[in-house]
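Up next is subunit A:
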Amino acid sequence: MSDLTHAAQPSRLSLALASIRHWLRRLAANRSFLLGAILFGSICVLTLLTPLITSVDPNALSVRNRFKPPSDQYLLGTDNLGRDMLSRVLNGARLSLSIGFAVVALNAVFGVFLGAIAGYYRRLDDLLMRLADALMAFPAVLLAIGIAAALGPSAATAIIALAVVYIPRTARVVRASIMVARELDYVQAARAAGARDGRILWHHILPNCLAPLIVQLSFVFAYAVLSEAVLSFLGLSAPPTQPSWGVLIAEGRTYMREAAWLTVIPGIAIAVTVLGLNLLGDGLRDVLDPRMKVEQ
Partner candidate 1 sequence: MTSPLLSVDGLSKHFPVESSDWLASKQTLRAVDGVSFTLGSRETLGLVGESGCGKSTTGRLILRLIEPTAGTVRFDGQDLATIPKEDLRRLRRSMQIIFQDPQASLNPRHRVEDLILEPLYAQGEAPSAELTRYAGDLLEKVGLSRRHLSRFPHEFSGGQRQRIGIARAIAPKPRLIICDEAVSALDVSVQAQVINLLQDLQDELGMSYLFIGHDLAVVRHVADTMAVMYLGRIVEMAPKDALYRQPMHPYTQALLGSVPVSHPSRRRDRKRLEGEIPSPLNPPSGCHFHPRCRFAQSVCKLEAPALRTVAPGQQAACHFAEQIAAATP
Partner candidate 2 sequence: MTAAPLLSVRDLTVSFGGRVTAVRDASFDVRPGELLGVVGESGSGKSITALAVMGLLPPTASVTGSILFDGQDLLVMPRSRLRKLRGREIGMIFQEPMTSLNPVFTIGDQITEAILVHERMSRKAAWDRATELLEKVGIPAPRRRLQDYPHQLSGGMRQRVMIAIALSSSPKLLIADEPTTALDVTIQAQLLDLLNQLREDFGTAILLITHNMGVMAEVADRVVVMYASRIVEQSGIFDLFDRPQHPYTEGLLGSTPELDVDAARLRTIVGTMPNPSELPPGCLFAPRCPKVVDACLAAQPALVPVAPDQRAACILAPGLIESTP
């Protein structure tokens, strides 16, 4: 008899899939998320499809074709050295976005880890938070500049600098939700059952802290892209041979009057990416709001 009812029990996989489908539906219904996903998604898609869109070397000089405004031949024009802007912007996107992803990944790992220990272990909390306070006292960009200047310019430098700047903020967000969750009855029940700390954090507490974390990470991505642009503008990120949006803006700056497109187009690219990420983050926050979760 119990075998029959056992067969009627849905498998874990089908339950998981149903859950995913449910969340996707909820996300798709949120306008902010949708718009953000379209904007950011488009940028991502364009970046991925770069080899298909253009095969022009972003560094190929063509002095004869300098300062060509956007046209049929050069979709986004050319710069002061005749380099194809379309190719430079798209390749620049690759750099900016991959740096963004790297920073987010580091945040996800270290920010969560540090925030979790700070939130769960009271004795470590004080120490970690004072360290975080010290780091956060510096304006983000200045701190990044300082670190990057010390380590020498490169893409890796930019990633490390930005990670250091944003990890304390992410850790704080994680710490806050862990401190709340730590006191809840069901966590006490797990402790009473003899669960190890690791299990409690990973299995019980963190899943309930995902919402603010995901939202925070989407914003970190946006700030990372923006800050990387600043860093590369100042020459502290990847070398100029690797075009990045900040470099493009830096280079085009001198020619603002004659060839405005050299700065405006990379600027728009940054703006669209950051706007898309912010809208995405807002939408995620609305959908993942625990108050709405009850209707699941």
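The rule is simple: a contact is a pair of C-beta atoms (placed from the backbone, for glycine too) under 8 Å apart; a residue touches a chain by one contact, two chains touch by 3 or more; residues count from 1.
On how the list was made: all candidates are chains of the complex that A comes from, given by their letters.
Predicted model, so just to flag it, every value in this text is computed and none were measured.
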For subunit A, as assembled in this complex, the candidate in touch from 1 or 2: 1
Residue ranges of subunit A touching candidate 1 (in the complex, touch as defined): 2, 5-6, 8-10, 15, 184-186, 188-196, 199, 204, 207-208, 290, 293-294, 296
